[in-house]
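Only one protein chain is missing; all other protein chains are in place.
Labels A, B and C are assigned to the chains in the order they are written; within every chain, residues are numbered from 1.
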Amino acid sequence: MQNQTSSPIPSFFEDSGSDRKGILSWILSTDHKRIGLMYLYMVLGMFIIGVCLGLAIRLELFTPGKTIMEAQTYNAVFTLHGVIMIFIVVIPSIPAAFGNIILPIHLGAEDVAFPRLNLFSWWLYMIGTGLALLSLFTGNGPPDTGWTFYVPFSEFTTTNVNTAVFAVFILGFSSILTGLNFITTIHRLRAPGLKWKQLSLFSWSLYATAWIQVLATPILGITVLLILAERVLGVGLFDPNKGGDPILYQHLFWIYSHPAVYIMVLPAMGVVSEIIPVFARKPIFGYKAIAVSSIMIAFAGSLVWAHHMFTSGMSDTAVLIFSLLTFIVAIPSAIKVFNWIATLYKGSIFIEPPLLYALGFIFLFSIGGLTGLVLGSAGTDIHVHDTYFVVSHFHYVIFGGTGFGLFGAMHFWFPKIYGRMYNKNVATTAWAILMIGFNLLYFPLFIIGLQGMPRRYYDYLPEYTLGHQISTVGSWILAVGLIIMFVNLYNGMKSGKKVGRNPWGGATLEWYTPSPPPLLNFDKEPDTFKGPYSFKGVERDE
Amino acid sequence: MEHNKHHIMSVKTATLVLAMLLFLTFVTVAVSRIDLGYLNVIVALALATTKSLFVILFFMHLKYENKMLKLFVFICFLILAIFIGMTFFDVAYR
Amino acid sequence: MSNVHKDYQGAKLGMWLFLFTEVLLFGGMFVLYAVYLSRYPAEYHSAGKELNAFIGGLNTVVLLISSYFVALAISFLQRGEQKKAIRYTYLTLFMAVLFLVNKAFEWSAKFSHGIYPDSPHLRELPQGESVFYGLYFLMTGLHGLHVIIGGGVMAFVIYKMKKNEVNSTDFVMLENAGLYWHLVDLIWIFLFPLFYLVI
Partner (left out) sequence: MTDTINKIDTAFLFIFGVSFAIMILITLVAIYFLYKYHHTKHPEAAQIEGNLIAELTWTIIPSIIVIAMFWFGWTGYKALRDAPADSMLVDVTARMWSWKFTYPNGKTSSELYVPANTPVKLNMTSVDVIHSFYVPAYRVKMDTVPGMQTYVWFDTGEPETYEILCAEYCGVRHSFMLSKVIVLPQEEYDAWISTEEKPVEQPEAITILENNGCLDCHSIDGTELVGPTLKDIYNRETVIVTADGEKTVKADEAYLIKAINDPSSEIVKNYEDMMPPFAEDLSKEDLGKLIEFFKTGMPAEKPGEKGAVIAENEGCTGCHSTDGSELVGPSFKNMMDRDVIAIKDGKKIQLKADSRYIISSIVSPGEYIVDGYDESMPPYDYLEDEQIMALIEYFNTLKD
């Protein structure tokens, strides 16, 4: 196929829309695609740091007792692993990176509603990340509280919690601004004639996510400010010696952090909803149900936070209500899973890397989600709370869900962003290794969790050794898969085969513009566009 | 252009609203001097809510905005109410 | 810059969304306030009596009037009376300063009585009172910070109006500053009875 980028309009890589050159034309750019790419690179960079910390955790747990580090170091390592992964990698990953790159194009817009605010939130993200890294090297040692910063421990510890929670505050602020920007963009910048019912499901999922970002993140902001007030001013709102109640901290923390898990997974679900119809060459099954279920998840997900607190000493009434509500959130997730699978029915399926990642998502997320039901059920959660069962649950949903969603998005939109294609066979191999490594790494953790292995344990009783060792070996396999995947993408970016506008045969708007898209996204009216999932007349253009 | 249709608040309306707000403030203080027991908090909050409705509807123009924005404001306060209310499932029954 | 055409509705929607985050930011503190009120009603009562309801009431009036001034400023700007708009925004700014001066008097009186976070005096009081004062300082402090930011925003808008970059055809910046200011007022409308008048 001929190369479409030879159209007269330069791509956004060449035309930054300003006179600035070099790095400045990136870090001061207000172009949503450039900002999105900068997010993507930062997220991936931090992902590698986080993942190496995960590898270090696994190495330490290879044998009982000391393997490679001291207890204090270990505690700092898993804290950072959690903080980096949650606040710096997963929460911004799909929305801030791919949301930024793709959402305005899906709407047929030239940019987001507030381009300068968008750049500002990227800068906040950078500052937050910088502060988080700074907390490692300043003060009295890296924080050792776990990513949840539970009081009173986080008030007692002399490590550098202040810097870390301030970093979280800034990161939260950045996330709020992104959400605010997206809501306004979706409301105000839809191309004339693009109705809500024609919105892509990715946009719908970002819309739901953005509302959580706007309404829940401020609670995180005030919560970490309160930790600072406790530590610096000694106010004592959570200190039992001064009449405070430490359990209230947990309420405030989870009021944000439970909805936050849906900030993490909804955009990934959006990505899956984009990928599956394209490779089944068939409209998505139950468009409305999927769109509505995103909103349902966002709303119902805000009502279940205390399921993290069943053993905290809160009232039995609260346990009853929050356990019941937790099960309610499972239903919209179930609706999505069944609709995705139904989309394959009577399709004309092309098994390509993005589809494999999407299927990997469904498989791993379902395992993670179904074990979430074990946690949501009060009686069983008492036994497995704060054990490796929980660790395994959330790695399945976060890494298996959001992580695979992110990898899927990377493989899906890669040709659009770079105008080149990676080696698909290598990508498939990497996927297979990732799947094997992933399950080998995390499945044994369910079992030792059920046997009673608590999480955040530096040392463990000998009966858990086998599970830990299998898991550590799995982490090495996973590492191999990741390295192959990244190297393959890197090579594709440098020297992959050039592609045209629509290498996969997608029907959403981004496939109507050149790869890579020009500065203002479109070189001509996408006049053959009939809806994000009507594939009639859509030609594949490799 | 959209903002040609924009509603401009008259000085008179604004002054009336201010007068109402000041009056309600006075009532709030006055009522708090009477001991109504538990009711005091409720009355104070009811008055504060009334005042804030005036501020939101007139000063903040919500009365003249579209339905969607009204719905959003409602949702925002609803969510806050839910956060406070559901926390009481714990603390009230502990 | 690839300046997309000015979108008046969009700018306002964005501002409202931002206000929602502010509401919920304070909302987190209101959760705490409510819980501790239900736990320590008597202590709230006795500590609340110590606060100066007069200064509190005065500040309420100051903020209400300042809200009124921005509302007028916006009306004037929309009608094209740029001068008047600037004058009323100045008045708002003045009210903000007045509020802060009052607040400073109030706080320093408290400090001189040995009431400040983690003070030895507070530690001797019943625990509920220490919690009450903790909330009082944090919530009014955070509110005060918002007054300062709001004042800064007002000053910036005055500057823009003087340069005629904000005018009767492009007034959304003043309107948004006004929205922010009303929110600050709104929060005070709740803080005042909850702290200064609680039973």
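Heads up, the rule we're going with is that a residue touches a chain if its C-beta (ideal position, glycine included) is under 8 Å from a C-beta of that chain, and two chains touch if they have at least 3 such contacts.
Computed from a prediction, not measured in an experiment: that's the story for all the values here.
Taking every chain of the complex into account, the omitted one touches A. Summary of contacts with the chain left out: across A:378, A:480 or A:493, the touching residue is A:378.
The chain omitted from view is touched by exactly one of A:47, A:262, A:442 or A:535, namely A:535. Interface note: of A:10, A:139 or A:246, the residue touching the hidden chain in the full complex is A:246. For chain A, the residues in touch with the chain missing from this view are 71-72, 75, 144-146, 150, 152-153, 156-158, 240-241, 245-247, 280-289, 310-313, 316, 319-320, 323-324, 327-328, 330-331, 334-335, 337-339, 341-342, 344-351, 359, 362-363, 366-367, 370-371, 373-374, 376-383, 385-387, 450-452, 454-461, 534-536.
As a working rule, only the chains that are shown with their structure count from here on.
With chains as nodes and touching pairs as edges, the resulting graph is complete, every pair of chains being joined.
Distance between chain A and chain C, defined via averaged C-alpha coordinates, is recorded as 35 Å.
Counting partners per residue, chain A has 187, 215, 219, 245, 248, 251, 255 as the residues that reach two or more other chains. Residue positions 9, 13, 17, 20, 23-24, 27, 31, 35, 39 of chain C are each in touch with at least two other chains.
Chain C makes touch with chain A in their complex at residues 1-4, 7, 9-10, 13-14, 17-18, 20-29, 31-32, 35-36, 39-40, 117-118, 123, 126-128, 130-131, 134-135, 137-138, 142. Within the complex, the chain A residues that touch chain C are 17-18, 30-31, 109-111, 113-117, 176, 179-181, 183-184, 187-189, 214-219, 221-223, 225-226, 229, 233-237, 242-245, 248, 251-252, 255, 519-520.
Across the interface of their complex, chain B is touched by residues 8-9, 13, 16-17, 20, 23-24, 27, 30-31, 34-35, 37-39, 53, 57, 60-61, 64-65, 67-68, 70-72, 74-75, 78-79, 178-179, 182-183, 185-186, 189-190, 192-194, 197-199 of chain C.
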